[in-house]
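Only one protein chain is missing from this complex, and each of the others stays in its spot.
Letters A and B mark the chains as written, and numbering starts fresh at 1 in each.
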Amino acid sequence: MKIFIRITVFVAFVLSLAFTAQAAEIKIGVTEALTGPVAKYGVPIKNGFVLAADEINAAGGIKGNKIVLVIEDEQAKKEEAINVFKKFIFQDKVLAIFGPTLSNSAFASDPIANKEKIVVFGTSNTAEGITDIGPYVFRNSVAEADILPIVTKVATKKLGLKKVAIIYGNDDSMTKSTYEIFLRSIKAEKLEVVDTETFAKGDIDFSAQLTKIKSLNPDAVFCGALVEEASNIILQARKLGIPNKIRFIGGNGFNSAKLIEIGGAAAEGSISGSPWFLDDPSKINQTFVKAYTKKYGMAPDQFAAQAYDALYIMAEGIKAISLSGNVEKDRTTLRDALAKVKNFKGVGGLFSFNESRDAEQKGRVLYIKNGKFAIYAE
Amino acid sequence: MFLQQFANALVLGSVYALFALGFTLIFGVLEVITLAHGAVFMIGAFAGLAVVTKFNAGLIPAILVGMMASGILGWLIDLLAIRPLRKRKFHHLAPMIATIGCATFVISISQGVFGAEIYRFPFDFMPATSYNFWAMQLTLLQIIIVGVALALMLIIIFLLNRTKWGKAVRAVAETPRTAALLGIPVERVFQLTSFSASALGGAAGVLTGINFNAIHTFMGGPIMHRGIAVIILGGMGDIRGAVVGGLILGFAEIMSVAYLSSDFRDAISFGLLFIILLVRPAGIFGSNIERKG
Partner (left out) sequence: MTEFLMSFWQTYNTLFYTVLVHGMLALSIYITLACGQLSLGNAAFMGIGAYTAALFTLKLNAPFGLSLLAGGMLPAFVALIIGVPTLRLSGVYLAMATLGFGEVVRVVFLNMSITGGSVGLNGVPPKTELWHLLLVMGVLIYFFLKLKNSRFGRALEAIREDEVAAAVMGIKTTSFKVWAFVIGAFIAGVAGGLNAHFTFFLSPREYGFDFAVDILTFAILGGTGTFWGPLVGSTILTILPEMLRFLGSYRLALNGLILVLVVVYLPNGIITVKKKD
């Protein structure tokens, strides 16, 4: 048995080598959580990349060179992310890497890319400190730190908020960071926090937290949650008798058509902020939404939109360099070119990298009106 | 507020109890902790959802189809992964590991079929209006969940104690060898138990899916984690224990959020279970010598 398995391992490795020995295309590695509980974010991200790559290739590629995406699953596990990064760098010899899905995995795998001098571009890593890993780490993830203070300000003014409650997922770095930003901006607006509640990933029952919130009678509820929990929180709040006039205000996680699909009328009026939103009438966005919905049979969410833009941003960088055929050399020239991308026009509006290679993008305050996302205030 | 939290706890506890009923039944008879029960639960929810969205079915048909689908899956898992192990002397944890493999397989295939997203039952499927009892607000569905959990417990206890088949099941649970000598078709009892316990899991899946609006391929994970706690707390294999254990966990979770801190909810509730176990090492209804069906 032992020997049999060793032989199988060896054969499989040799096969994987044989399959990767191709050349003359622009190879880009994409690693996201495609299986496991995080796949609901990882799959739309992958879809966004594939759609953008298909479009670019159909339009003749980048200066005639086709983009080839090498896609690998990382299951949102740090060891897997590291393994895939190494495979991309040493075996597939890709030019640049997109991913991984969670900040947690990025903290484990990005140092490897940085050390090997290859661009790693995150589209969904929101945690603080990701780009501090090194000069090869880029991201276009929504900068909640920029937009959520504006959301808080606008909501406070328009709704006349005085006392608020907070509920957030405390075992997830994404929702925890939403909470921390909200807390700072709530303090800046001098609002009173009457109650702070937490939940854990995978929870389905929020009745205890919401009953407590209801009894304290806040003017609004700030919510650090991803869409599956967020929509359920809002639904259960309404069932417990928290009226629709008490708005739910959220971050990144609210910006998904699923919030409306699952939350329905309960979600009406919920406020969030983002550069991109599904019902943005701009032509570039409508073309994207139509193409995406046609290809995948569902509407894109924020994660898909950011991945879609990210590949075009990467293409801008690649356009600016001339490929030498020496992949190590091309990787470093690409880094410098990518850092210079300015005023790129994508589905999320104008995009530039700032000096720490984070997103510089104007956010908009959104709310749900008649079952659609609409602009609450520019 | 206390009354509302009490109602919340009752509903959540009943959900845990519903899940734990089948889970504990399998253990009681087959002596296997089937870690595929979460996957079975998920398949039930998806099957219920499918008949509702495709054929506009009502609550009862949705539950029945969910039970059927889960029952068949449970029977297949027994047939392919547990039964071959019954015949031989094996490490007592081997069947549990086999069910982990089954769960991985079922979940992976389901993700391929249904995708990774979340689904819900249609909005008008169940009335969303809440009823007021004193200071408690409950929806019709929540009342149904509490009722079904208690009713199922009573029905199973009745079946086990009063019917011929029930007695056969209890005999097999006691000692399969003696039961075989008495002429009881042991193998069929095992298969029937796998089917019906999994069907119970399917019913739990459909009801949970309707109430909590979060049907996805991984929905079985967190509840299974708690289900294990519940059946061990109640006493492995004990039907009353599953319901009482479920309610205790539900109350522990809700009350720790309501009166202590939601940050430490899981630590408090699991810490409490830990302490209960130290006081009653074989669970609330369990005893090491005799096991009740």
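Following the convention adopted for this analysis, a contact is a pair of C-beta atoms (placed from the backbone, for glycine too) under 8 Å apart; a residue touches a chain by one contact, two chains touch by 3 or more.
Treat the numbers as computed from the prediction; the structure is a model and nothing was measured.
Of the options B:7, B:33 or B:184, the residue whose C-beta touches the omitted chain is B:33. Interface note for the absent chain: among B:2, B:55, B:131 or B:274, the touching residue is B:274. In the complete complex, the hidden chain is touched by one of B:69, B:102, B:172 or B:219, namely B:102. Only one of A:170, A:196 or A:274 touches the absent chain when the whole complex is considered: A:170.
For subunit B, the residues touching the absent chain in the complete assembly are 33, 35, 80-81, 84-85, 88, 90-91, 93-98, 100-109, 111-112, 221, 225, 228-229, 232-233, 236, 263-264, 266-267, 270-271, 273-274, 277-278, 281-283. Listed by residue number, the positions of subunit A touching the unshown chain are 1-2, 5, 8-9, 12-13, 15-17, 19, 34-36, 72-73, 75, 78-80, 82-83, 86-87, 89-91, 103-104, 107-108, 111, 127-129, 170-173, 176-177.
The rule we apply is simple: only the chains that are shown with their structure count from here on.
For subunit B in complex with subunit A, the touching residues are 1, 4-5, 8-9, 11-12, 15, 108, 111, 115-118, 120, 123, 128, 130, 137, 139, 208, 212-214, 216, 218-219, 221-223, 253-255, 257-258, 262-263, 265-266.
The touching residues of subunit A, when paired with subunit B in their complex, are 35-37, 39-40, 42-43, 170, 197-200, 202-205, 207-209, 211-212, 215, 227-228, 231-232, 235, 238-241, 258, 261-262, 264-265, 298.
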